[in-house]
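I have placed the structure first, in the form of structure tokens, so that the comments after it can refer back to it.
All protein chains of the complex are present and in place, except for one that has been dropped.
Take a look at subunit A:
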């Protein structure tokens, strides 16, 4: 059962081959047996899951099954879940039980989806390896000595190991796509504004976007059509009709124009990753697509611009953790300033403090124009690169990350860790959608092909990914980890 896709499991439930309770119980057993080695979950909500599974079975028996009825999945622990701890991977929120559901959680629930729990992540979504979690690092099921990527590393590892068929993640600079690539699954970052951010713990509000992580593009389509859409509670969510993504998966690739950004195939790209990606592009050519080289000339400025904008927004967003209204509070504060300073010194980890300090510094008097305004100007140039490229081609393709998953503990310097996001970060600055699709291996570690499309062209992106998965079997490969357990 754990090898099946969401779509296959939905068909099995519909045909009465198994009940949602059986399905969810089997997944919960697998989590219990295997997650000690992976650490992909922070909280497993067994009782609630089984109650939800029973409710889904009853709804189905009554002829009232919604799109995701009875299907198990997991939620990155950044989404607020009423009555369940929402830690965001931080000591600061270790005791925080959310008093409300995030909009996407509400939508999953309304569609009958059954959450089995909350997945591990880099603290406040700041990281590319899942090593910055208060709850310890997550292991990559393909190789337990490797990182799963980050920040949605728990979601990616849980799907790759077959603990759940799908999970939700969030992506501020690559946090869905890079772990999807490292763990050999499919992960989509939607257009900024496509999915409501209400109830999603904020890191960098002009970049954050939630999205699906699953085995296939078809499963991502099913999840995206459930969670996307306008939300009056998120003023940046966009009032635009949500297409029937599942219905548009079979669009032919004949005549599709693919651009390969030359900046995505330069220095620093692992040769085995490059080989896998170029092979994948050949598959597209064999399916009738036309390939040409394009340029995104400001690519090298994406990481510098991001490390001004994201920490600046984070330093503002994270000012809410004051030890007064919710979350961690230090013992016996002597005065208000001591309360704030000790609470925040104790509650935040190293990387979070680093970004708060950078953000506070760059926004402070005397530095604002040189850093923040400058970065926002460069952000416009970066977005314009994509708009210009999409005048010539339909989609862009390249590697999701410059290397396969690296070893746990291998990236000690923060700046070299930041450079891991070279191919993903500009996408968030531009606000366009991107997907990572399994495209082979470098040694025993998966490689992701990244496909990018214009704003709101998720249907095209999912179709392009789905057609590849009809012609290849990389997305069907499973790690040896956990294989012995049915």
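Odds and ends about this structure:
Please note the rule applied: contacts are C-beta pairs under 8 Å (C-beta built on N, C-alpha and C of every residue); 3 or more make two chains touch, one makes a residue touch a chain; residues count from 1.
Basically, contacts and distances are computed from a predicted model.
Per UniProt, the protein behind the absent chain is "Aspartyl/glutamyl-tRNA(Asn/Gln) amidotransferase subunit C"; the candidates were "4Fe-4S ferredoxin iron-sulfur binding domain-containing protein", "Aspartyl/glutamyl-tRNA(Asn/Gln) amidotransferase subunit C", "Branched-chain amino acid ABC transporter permease" or "Chemotaxis protein CheA". Shown as candidates are A:2, A:60, A:344 or A:445; the residue that touches the absent chain is A:344.
From the options A:11, A:61, A:292 or A:381, the residue with contact to the unseen chain in the full assembly is A:381. Listed residues A:243, A:431, A:463 or A:482: the one in touch with the omitted chain is A:431. Where subunit A meets the omitted chain, the residues involved are 96-99, 192-193, 206-207, 232, 235-236, 238, 298, 300-301, 303-305, 307-308, 315, 319, 322-329, 333-342, 344-345, 348, 353-354, 356-358, 360-362, 364, 367, 370-371, 373-381, 383, 413-415, 418, 428-432, 455.
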